[in-house]
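Encoded as structure tokens, the structure appears first; notes follow it.
Every protein chain of the complex appears in place save one, which is left out.
By letter and in written order, the chains are A, B, C, D and E; residue numbering begins at 1 in each of them.
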Amino acid sequence: MLSALLIMSGIAVLLGAVLGYAAIRFRVEGNPLVEKIDAILPQTQCGQCNYPGCKPYATAIAAGEADINRCPPGGEEGIQKLADLLGVEFKPFGGDTNAPKPKSVAFIDENTCIGCTLCIQACPVDAIAGAAKQMHTIISRECTGCELCVAPCPVDCISMQVIEEKISNWKWKYPVFALTPVKQ
Amino acid sequence: MVKAAFHTAINVLFFTVIGTTLLGVTYLQTKAPIERSEQEAKLKLISQLVPRQDFDNDILADGLSLTPDPLLGSSAASTSYRARKNGQPVAVVLEAIAPDGYSGRISLIIAIKADGTLGGVRVIEHKETPGLGDYIDIAKSDWITGFNDKALLPGKDDDWHVRKDGGQFDYMAGATITPRAVIKATHKVLQYFALHKDTLFAAAATEPKQEAKK
Amino acid sequence: MTYQEVKDIFYNGLWKQNTGLVQLLGLCPILAVSSSVVNAVSLGLATALVMTIASATISPIRSAVPNEARIPVFILIIAVLVTVIQYAMNAYVHALYLVLGIFIPLITTNCIVLARIEAFASKQPPFQSAIDGLAMGLGLTAVLAVLGGMREVFGHGTLLSGIDMVFGASAKAWVVTIVPDYHGFLLAILPPGAFITLGLLIAGKNYMSMRAAANEKKRIIPIASAA
Amino acid sequence: MEVSRFRADTREAVTDNMTTPYKFHGGVHPPANKAQSTRTAIAQMPLPAKLVIPFHQHVGNTAKPLVVAGDHVLKGQLIGLPEDGISSAIHASTSGTITEIGMQVVAHASGLPDLCATLVPDGKDEWIQREGINFRTSLNADVRQVLRLAGVVGLGGGVFPSDMKLRVGKHKVKTLVINGAECEPYITCDDMLMRERAGEIVKGAEIMRWALEADRILIGIEDNKPEAIASMQLAAAASNDDIRVVAVPTIYPGGGAKQLIRVLTGIEVAAGVRSTDKGVQCFNVATAQSIYRAVAFGEPLVSRIVTVTGNVQRAQNLEVLIGTPVSDVVAYAGALPDTDSYIMGGPMMGLPLPNAGVSIVKAANCIIAASPKLFPPAPPAMPCIRCTRCAEVCPAELQPQDLYWFAKSKEFGKAQEYNLFDCIECGACSYVCPSSIPLVQYYRFAKSEIWAREADKTSSDAARERFEFRESRIEREKQEKAEKLAAKEKAAAEAKLQAAKLAAEQAAASPDATMPAISTPAVAPPANDAQAKIQAAIEHAKLQAAAVKPKNTEQLTPQQLAEIADIELRRARIQELAGTDVETKE
Amino acid sequence: MRKHSHPISAFFSPFISKSDSVSAIMLKVILALIPGIALYVWYFGPAILVSITLASITALATEAAMLKLRNRPIAPFLKDNSALLTAWLLALSIPPLAPWWLIVVGTAFCIAVAKHLYGGLGNNPFNPAMIGYAVLIVSFPVQMTQWISPQGMGGFELSFMQQLQYIFSGILPDGIKLDAITMATPLDTLKTQLHLAHPVSEILTQPIFGQLAGHGSEMVAGGFMIGGLYLLATRIISWHLPVAYLGTLFAIAGIFHLVDPAHYVEPLFHWFSGAAMLGAFFILTDPISSPTTHKGKLIFAAGAGLITYLIRVYGAFPDGMAFSTLLMNICVPLIDAYTQPKVFGKKEKQA
Partner (left out) sequence: MSEYLMILLGAVLVNNIVLVKILGLCPFMGVSKKLETAIGMGAATAFVLTLASGASYLIDHYLLAPNGLGYLATLSFIVVIAGIVQFTEMYIKKTSPTLYQVLGIYLPLITTNCAVLGVPLLIAQNQLQYTLLKSLWFGFGNAVGFTLIMVLFAGIRERMEGADIPAVFKGSAIAMVTAGLMSLAFMGFSGLVK
């Protein structure tokens, strides 16, 4: 019994010392996971995930506080990528998140705009150009479609327009198999 | 830093000491029942070969360590147990190994009565093909009981083969390697017994660790 | 703690987060000792016991353990519990002890034990933790029992063989022969059979969950898209 | 076997010493079906009643329209100006009136409309004034500018602006390859062109050789076109340049630029590598001819030779004005009644036309009238059985079955790893696939998805950058504000020491005035009255304007500035048109 | 116009094609089995035809049932002949006199589990027929070792009716024992006898051995080889697999034989016994479960050859064809991934 205690104590003390040392010597700093998650998020910065932007959402996922299925702009594909990265199962959008919408850009009705600059302040990616009292315009190439500028406009001159399919952005479709009966 | 390490060490130490103590206590508490269970298990096995009513000694205490012998197929020392009634030898239980099973060694225990007939054979461990070669296992078939009461008869060595090879033992079609191995091993043990009969029964029940003379 | 909470924990452990079918933890014993119902259930119960006690023990002391020593201390406690159970089994159900062999000490590294402690017991009060440990352990036992039953019936055509190891020789009569004169589909007893049968079980669970989900949504999900 | 036939043929065909015969991996031998359309000489297609000329007929940016509806144009008049970067010019194919500039369905796989000019001919076919230049006394850049404004693009199917391909790069171009292989079944436009206008082709090749400063010219022609080979040899012999006509084995896709270069020179040009970096450049024979016409006569590309074949009564080659409706062309050749669709290009790589109303474009080397009998629909696709027949015929030496597997399951990263972008979409794999899998479709799908994703990625990276920049800017401003505030307070405190209470109050109020109004509109607009509402908002905005300085106008790119200017201009014009009554526009 | 209302239509380039269909390819492979089967019938009686029939029926029924369960169209897949081919190969690898349920269980298992759980034709990582064989031999070793003796060599030759009766009811004609109609196969006999420490030269004098390997079975193997050569000639299989497999087997067996002829038979014995020929031309060549690159095929088949030899000589099973195929099947994805050929223009050396 005594020898048992001695031996185990010896092992334990050694182990404890190693662990204690390790804890200080090799403290984890920063979380590289956040960057990886953030790289997957679409950077629309829309806040539909209930976090103030993509990075905070990424941080929350990394900390295990948020589910991976809360970003509508990322679509199911985004969820799949997050699931792959984190080694968890794919899950469909939760009931309370907005359904993913087709990609759109904001459009300012130039004749109504009063140049109030409120939308400029709302846009998270500086995609609206214009000076005070002058008409504002959306740089559509830089607009992420987050809709954050729509609400603040006092004259309701901003509308979201679905990006329509043109020859320049047309994509080849997935070939359909005649073999598989499509069950509805 | 050293302090933190120290703190962790103390913590682990604390739980280790408690755990070890608990284990020590458990060990002491279960030591006796475990020994009893083990002996019971052994006895149960032996009594399949030598009926309990046939002996009256403490058979497990009457052990004899045997040096390795080609006839036993063993490469390490093994123990034999002697059954006696009223001090008279009744039977000896030997461990043996059939090295040439289909997929490896087959461990056997073999009881030989004092008169040289087999009390019985049991397979303790084998790796033969399930469903084909494993009929030597009493749990699968009673083929192994075919050895009961067989003995070495002068000039009848040819009997110690499967029927296919001209012997007296049955086999299952499609798997003869396994029975051949078991029969051969048993045959050899009987030969060992014939050679060492006296030493096997000689020693008194007092000293189980005593070596058999060669 | 309300009745509903307890119910939820049990539902979680037995079905929704089932260790063998969903979390895929604790697979080694599930696959290795499920060749008969008796082996399976025995080990399952032993594991459940360890989980219950371990969860209940660790929950109150969790704050006393420094973070970097967490896993070693937890696993140390588990190891002690397991060894105690191992010796008890050796003493009182010796035959079973021999059959289960190395898988008894290996309860220590059964992933689900530590996983539950990390995920649940180290965050919840003792009673809840104990219930969770029990529920998870019973979930494991349930999978083991079903798997053991399936493999035994497929493989040997019997059920409950080896029951005498637990309840003594008289229990031999309890063995049920499902298919008399069965040829024995050995594959089911062998390791490949273990994997494949568990695969089928998981698929079965998926099927039921999908059916339930489909019923909920009141529409049929197309099975899969393209060929 | 291939090699030996190659040798035998080339020995006949090549006058001077031969280039080493190389082979490329794979390839298939589909039935040629070329005899039908080579029976008659190239004919001139009569003027159609209406031409629809797309502004985007080439690789690169859409040309910028220079005309508006109602304008009268002459044949060869520039109606589309090349945009910056890769682009090319568009011309009126005949004289007449532009009746519309608008979106019309064009010959594109999407079946979507694109910007086109509709031209109703006046029947005079009156050329605009034009004149050639002497290239030998010009600068390379000038010649290329001529080609750019003449709208010369690759007529081998690639429609890449030819002037871009004639730039002299870092690497010396040793060999100029002229592609007369015409490996696709059915198509004979190059064959007929070589038979009838070999001299112009060779002259065009001389211009290109000069521009590229290449050492020699190799003209590769498949050995199933002996007449073309003979005619080209004759023309080549008349040239002073080092020109060799080489008969190459007939195998599809031997006319692919990479394959032909490999066969003629042994050089392999990998995907993503410019062939000029390897010392070769490749042009189609028809391109050569149109370069000659553009340089020597100032003639822009307003027509091309089109093979009309398939389910028609009179399969033949026609010289067709760009913009002629396909329906006119097939009607001229006499489409048979069971024709149910039209293919632009050959049966291996061609494009099914969305309808017969689309017009002939510069890429249209062939129009095949298709009937279910001629091109029976493919049997339903079965799963891939990994038989690797596709890999055996793939000229790019890919593993099409793997690419298919990844494309099918949308594992695009893997597909790229397996060199998806090396696929030249030749269709040889689909041609031999026993499971009848539309392999090329899968590759096209995967490629366009990957492109789209890359675009998404770039824009999301840009968005992140801008977002982070904005965050840091706001942070900085906050800090500055706080500092200012602190300074003011300090000042106020000092003032208090010296001056009266009133003065102190004034000092305390002043920071409010300089604060940007981030809060919601404080002025409640009068209900129901839009005019008043806006008026109020304007008032409000005016209030803010004093404090707010636009925060993101400093770092705009020139493009963005141009865009804004553009919009301002339009706004001004709209306001001009509609008066100041902006609201009524609603 | 043809279905152009939507941008996606089934009508896309290439518009022409020249190809066998999948079912034609499978049919040709089935036909190529016929010489071997004919010789099989000649030497071992028509029982094999019964197993083939049973296997075919089971395979088609299982295939149809699984397709139905998976909600896939049934007709095109039933007509692709792949299930039939699997069935034939499985039937050829189990003892023809095995009870009827054996082949039924084996076929149903391999079609349902090894093929359809993975998504059916084209998706299975393992060779279905060999999965069937492996399942049967580990589950029913007794039944799987009752090989028929060639031309009544065991003492009695069953008539067709008697064979049928035995397969379906397990009843033998009066007075005939199982031993009289079955015997260990050549490979098995060799193994047993070597186990009993007889030298090769002595073992091979037993009547069940013929010129090269087993009496009769060597001819059957020859028949499969002829069928295999037909497949090679028609380019349905590539040479890499059979050549690498037989070559490796020959080389290893040759080395062992040269070193110790008393314990190791000559290489040709290995070629013409067991399933080596069948395997080299029909089993390893299963396109779906073998690598697609040339180098990969060589590695795959050489590995299979090596493992076959090891199992035959040292392992617990008399023949290693099935297990070596399955073991190499496991490696296929990695082999494929690491043997990707360099593509056009990206080779190290340029001409």
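Heads up, the rule we're going with is that contacts are C-beta pairs under 8 Å (C-beta built on N, C-alpha and C of every residue); 3 or more make two chains touch, one makes a residue touch a chain.
Just so it is clear, the structure is predicted and the values come from calculations on it, not from any experiment.
> Determine which of the presented chains are touched by the chain that is not presented, and list them.
The chain that is not shown touches these displayed chains: A, B, C, D, E.
> Of E:Ile52, E:Leu85 or E:Ala134, which one is in contact with the hidden chain?
Here the residue in touch with the unshown chain is E:Ala134.
> Of the listed residues C:Ala79, C:Leu96, C:Val143 or C:Leu160, which contacts the missing chain in the full complex?
C:Ala79
> Could I get the residues of chain D that touch the absent chain, sorted low to high?
These residues touch the chain not displayed: 383, 405-406, 408-409, 411.
> Could you please point out the chain B residues that touch the chain left off the display?
16, 19-20, 23-24, 26-27, 102-105
> For chain A, which positions touch the chain that isn't shown here?
3-4, 7-8, 11-12, 14-15, 18-19, 22, 25-26, 32, 84, 87, 89
Rule of thumb we're sticking to: only the chains that are shown with their structure count from here on.
> Could you tell me which chains are in contact with chain A and with chain E alike?
Under the touch definition, chain A and chain E have B, C, D as mutual neighbours.
> Farthest chain from chain B, going by the mean of C-alpha atoms per chain?
D
> What whole-number Å value describes the gap between the mean CA coordinates of chain D and chain E?
Each chain's C-alpha centroid was found; their separation is 53 Å.
> Provide the C-alpha centroid distance between chain C and chain E, rounded to the nearest whole angstrom.
Each chain reduced to its C-alpha mean, chain C and chain E end up 40 Å apart.
> Just give me the whole-number Å value for how far the CA centre of chain B lies from that of chain D.
Chain B and chain D have C-alpha centres separated by 86 Å.
> Among all residues of chain C, which ones touch two or more of the remaining chains?
Within chain C, the residues that touch at least two other chains are 66, 68-69, 72, 184, 186, 190, 222-223, 226-227.
> Name the residues of chain D that each touch 2 or more other chains.
Chain D, residues with two or more chain partners: 109-110, 112, 380-383, 438, 441.
> Could you list, by residue number, the parts of chain C that touch chain E in their complex?
Where chain C meets chain E, its residues are 183-187, 190, 192, 196, 222-224, 227.
> Mind pulling up the chain C residues that touch chain B in the complex?
64-66, 68-69, 72-73, 76-77, 79-80, 83-84, 87-88, 90-92, 94-95, 98, 184, 186, 189-190
> Considering only the defined contacts, which chain C positions touch chain A in the complex?
These residues of chain C touch chain A: 66-69, 72, 220, 222-223, 225-227.
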